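Take a look at the following structure, please.
Here the complex is missing a single protein chain, while all its other protein chains stay put.
On to chain A.
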Amino acid sequence: MENSFSFPSIHNFPPFYTLQPTQTTWQNQALLWSEIILSYYKHHKLYRLNLSESLNSELFNCQEIRRKLKLDTLQAIIDTMVYRGTAEWDSPSKKDSAIIYWRKPEDWANLINNWVLETGMSNSIVTVYEIAHGDSSEGFEFHGLDQTILMKALDILVKKGVAQTFQGTSTDDMGVKFFGMNG
């Protein structure tokens, strides 16, 4: 990790790693955890949380106080985030990995739409790969955006009527045609 993320002081508080039995305390605890997860993921521009893997990362495993979050506690935290719309299970039955929305798909959609307007790409064809990994999106916030989130954002733009996704004649790769404003 290039520049390290500075955790809030609660991250060094041992009881923070145990699911609190009192309902109100637990709700507060889950909210604090979700805030840490969101800001950590935003800081490092991460989108996907693999539960079993990340339990050993600095995010959920605090070396200083030798405390580690348990899998079911993390699942319960993610559940509250899903409820609030800041996360989504890849598979709600398995609960082994989730997408973290430190920015909502609607906001990603707006950023992409603004980029299209600013770069004068209305009415031109853009590949989905190009939006997240192309030279033209370099330096924009959605550069390197997770494919699942990107597709959700594009779906929003399609529903608004400002874009149209389609496939080429010989390939399965998706492309987008942007129509500009009217959203």
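Simple rule for what comes next: a contact is a pair of C-beta atoms (placed from the backbone, for glycine too) under 8 Å apart; a residue touches a chain by one contact, two chains touch by 3 or more; residues count from 1.
The criterion applied here is as follows: contacts and distances are computed from a predicted model.
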(request) Choose one: "Protein FAM114A2 isoform X1", "Cell cycle checkpoint protein", "Phosphatidylinositol-glycan biosynthesis class s protein" or "SNF7 family protein". The correct choice is the protein name in UniProt for the chain not shown. (result) "SNF7 family protein"
(request) Would you mind spotting which of A:12, A:52 or A:124 touches the chain that isn't drawn? (result) A:124
(request) Could you tell which one of A:18, A:52 or A:167 touches the chain left off the display? (result) A:167
(request) Tell me where the left-out chain touches chain A, residue by residue. (result) 124-127, 129-130, 133-134, 164-171, 173-175, 177, 179
